[in-house]
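The complex appears here minus one protein chain, its other protein chains still in place.
Take a look at subunit A:
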């Protein structure tokens, strides 16, 4: 009996020892996580000898349960930036060790004490050329049912973007968006509500536009980029494109914190960021990455459309996330 116990114990110890050079990366799946695996995890494994296991999709409820239950299975997580700011406040995240992760070059817009940028993107107006006559010029056209009839698609979840679009379309100047006038935004959205089809994943947004199921919509630029690569007949307007970001965080109590920090350093390096941007069409959060990229890819990034670009206010959203979400889902359910 003692022997068996000793054997089990030894086995367990061996299992934990084997875990020492492993870590778990969690993201949203699909083409984005594939690009992250190829551009970040694979080179990192080769250079550090630390194995990166992939998991997903990101689930904020799971993250909270893991941290509260003291059994954290994820080491690096790709999350939305406004969530990261709030999660840091709620004590769910480890602070970033900037002695390991070089801060130089990181876009300060997407760097906080508890998060480094993963990638950033713009919401752009995209349309199916076969389903729309003429060219929508900006967000206001999405609310013009006579000039541009047909279904329009927007991001389903309560997140930075749609509220701002409605306010801009209603004539609010870009520099006066915050604090958000929710009443005004919902009133504007009411005018087209019956024509809205919601997308809840990037793949769905592509499918809706490519099939013409929705004539036009608010899409992530990387998804439009992928549609163009596939030869879909889509048009895109970068007018008042809106930036938001995903960031990488380490959950509090991560069992492989040291490896996770090293991973962050590698993933945010100019080279890794350049590789990912090229594969995904999303923009690098390391300002030195552009030097590593082909000129035609650089041209397709949100960086090339800074004129009139709007930075969605992540701090405002982090602060008001719950209150806005409550209104948002109540309005949607009506």
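Here, a contact is a pair of C-beta atoms (placed from the backbone, for glycine too) under 8 Å apart; a residue touches a chain by one contact, two chains touch by 3 or more; residues count from 1.
In this text, contacts and distances are computed from a predicted model.
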Complex member absent from the view - protein name from UniProt, among "Choline dehydrogenase", "ABC transporter permease", "Binding-protein-dependent transport systems inner membrane component" or "Mycofactocin radical SAM maturase": "Binding-protein-dependent transport systems inner membrane component"
Per the touch definition above, residue among A:114, A:156, A:188 or A:290 touching the missing chain: A:156
Of A:31, A:287 or A:332, the one touching the omitted chain in the full complex: A:332
Touching the absent chain when the full complex is considered, from A:22, A:45 or A:59: A:59
Those residues of subunit A which, in the complete complex, touch the missing chain: 59-62, 64, 90, 151, 156-158, 197-198, 200, 211-213, 322, 325, 329-330, 332-334
